[in-house]
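Missing here: one protein chain of the complex. Every other protein chain is in place.
Which chain is which? They are A, B and C, in the order written, and residues in each are numbered from 1.
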Amino acid sequence: MGKVRLEAFSDGVLAIIITIMVLGLRAPHSGQWSALRPLLPVFLSYVLSFVYIGIYWNNHHHLVHTVSRVGGGMLWANLHLLFWLSLFPFATGWMGENRFSPLPTALYGVVLMMAAIAWQILQRSIIAGHGSGSMLANAIGRDLKGKSSVAFYAVAIFAAFMSPWISRVLYVSVALLWLVPDRRIEKVVAERRN
Amino acid sequence: MGKVRLEAFSDGVLAIIITIMVLGLRAPHSGQWSALRPLLPVFLSYVLSFVYIGIYWNNHHHLVHTVSRVGGGMLWANLHLLFWLSLFPFATGWMGENRFSPLPTALYGVVLMMAAIAWQILQRSIIAGHGSGSMLANAIGRDLKGKSSVAFYAVAIFAAFMSPWISRVLYVSVALLWLVPDRRIEKVVAERRN
Amino acid sequence: MGKVRLEAFSDGVLAIIITIMVLGLRAPHSGQWSALRPLLPVFLSYVLSFVYIGIYWNNHHHLVHTVSRVGGGMLWANLHLLFWLSLFPFATGWMGENRFSPLPTALYGVVLMMAAIAWQILQRSIIAGHGSGSMLANAIGRDLKGKSSVAFYAVAIFAAFMSPWISRVLYVSVALLWLVPDRRIEKVVAERRN
Partner (left out) sequence: MGKVRLEAFSDGVLAIIITIMVLGLRAPHSGQWSALRPLLPVFLSYVLSFVYIGIYWNNHHHLVHTVSRVGGGMLWANLHLLFWLSLFPFATGWMGENRFSPLPTALYGVVLMMAAIAWQILQRSIIAGHGSGSMLANAIGRDLKGKSSVAFYAVAIFAAFMSPWISRVLYVSVALLWLVPDRRIEKVVAERRN
């Protein structure tokens, strides 16, 4: 029961985050092409963030599927993840409005990295509550994908001050890496059923 | 179970989209009639978009009803649809604030057309996951209504640059065409029950 | 099943409406008492609207409880009600920012009246789908409360142009009249159980 409400609240917050990000795309007062052009970077950063929130929603779905007991620690680890995800609209809007300039591009990476670390903490709190032989512990193994994402974001943050292009390529690459839902959990779930 | 969460998340996003569109209708500082008049086109575009989101919510309800297995492809096809629908508040606000002038009217059509194409993709991903003899495949048949809507939007986009009136009439006409919930699915569901 | 989704979507929209209304209460740039004082009418109109949306949420809960079959007509009657309720943030903000001056006060009444009429239509569409001997038909009887509310709003709209005070008193009075959840439905539900 606690699990259902955890999921429902997270879904609610993610649905709101993904939707209010579009408020950063303000309707210009003029109806000409020239008024639309400065919105292109804002639009592109919105697309990127939409994909990221979609990935988190998707994988959150798989993650919570492995949970059988919800404790206080897990609730706060989940809220901690939602906190960093709630900063996406701000980081997205700032990066878009400043045309992917160094500092906003780096800050976007900081939010991505903190969310990825919060994800790691949430995973650990679930494993801590279910034992090292649990479904999730088997599914993620050494979690190279999760850990390397954090490393990629760290590189992207520093690269932003040299060439923001490196950061942009890294943000898109990591998103593509995660776009596929986490087969590891699906696989272990399927195996357990047999 | 995955289906319930897919539906809940989509409902959440649609509920937020339909409600934040009204934020485009900003309360003027003056309390006179003259302050209200420029809001009329914004209000009219809001009504049109409210009806469209209502139609999508209604038909999404019918569509998900035919789903028995939720796969990764379907989740992303659904997020892709939500992405285009999330641009409704922007497109609606821009068209309304610029009094249905050519470019904003055309862009509104682009968002409508992309959402309609995303709907087609979502239908195909559901049929691909359930077989060509599935409930949905029988229900939509050759899907003339869906395909002709895309064509009407395409015509409306080009017509906007000649006479935005043609586009407005087309947008309202297609909305009326869809206002009735999709009887085809209801019919096939009823037949299967017998 | 359709009933659950109807309820969930309505709850979502009502939760968003009740919460985004507070966005009309913008944080002033100065931190002095003088900056807070002009917000008082905005705050009072927010309180009134919060109570009204609370009443609608409460009674919607009772209304849907009587539903056993959800048809297309009912879905659209429900969306029609949500449409008028979605204009609450605009009407509330406009009335508050213009310190309850005549025209905004009258427009607030128009939105209240249209929502009350939409409620009547929703009730009728439910009765039409369940028969005149249905639980709801027995519960509301001749529905004097619903019909007189519409009349009070109509009086308040015209009174706003003479003395907005009359309208304010009427809006608060009708809210008090409805603050108690609809005992009629509760009573009939209880009787049926015996």
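Basically, contacts are C-beta pairs under 8 Å (C-beta built on N, C-alpha and C of every residue); 3 or more make two chains touch, one makes a residue touch a chain.
Quantities reported herein were computed from a predicted structural model and do not represent experimental measurements.
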item: In the full complex, displayed partners of the excluded chain; value: A, C
item: Touch criterion as defined above, residue of A:Asn59, A:Ser101 or A:Asn138 at the omitted chain; value: A:Ser101
item: Absent-chain contact - pick from A:Ser30, A:Asn59, A:Ser86 or A:Asn138; value: A:Ser86
item: Subunit C residues touching the omitted chain (full complex); value: 7-8, 11-12, 14-16, 18-20, 22-23, 25-33, 36, 47, 50, 54, 57-58, 61, 179-181
item: Residues belonging to subunit A that touch the chain removed from view; value: 2, 5, 8-9, 12-13, 16-17, 20, 23-24, 72, 75-76, 79, 82-83, 86-87, 89-90, 93-94, 97-98, 101-104, 107
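Rule of thumb we're sticking to: only the chains that are shown with their structure count from here on.
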item: Subunit B on subunit C, rotation in degrees - Cα superposition, rounded to nearest 5; value: 90
item: Between subunit C and subunit A, distance of the C-alpha-averaged centres to the nearest whole Å; value: 38
item: Where subunit B touches two or more other chains, by residue; value: 8, 12, 16, 20, 23
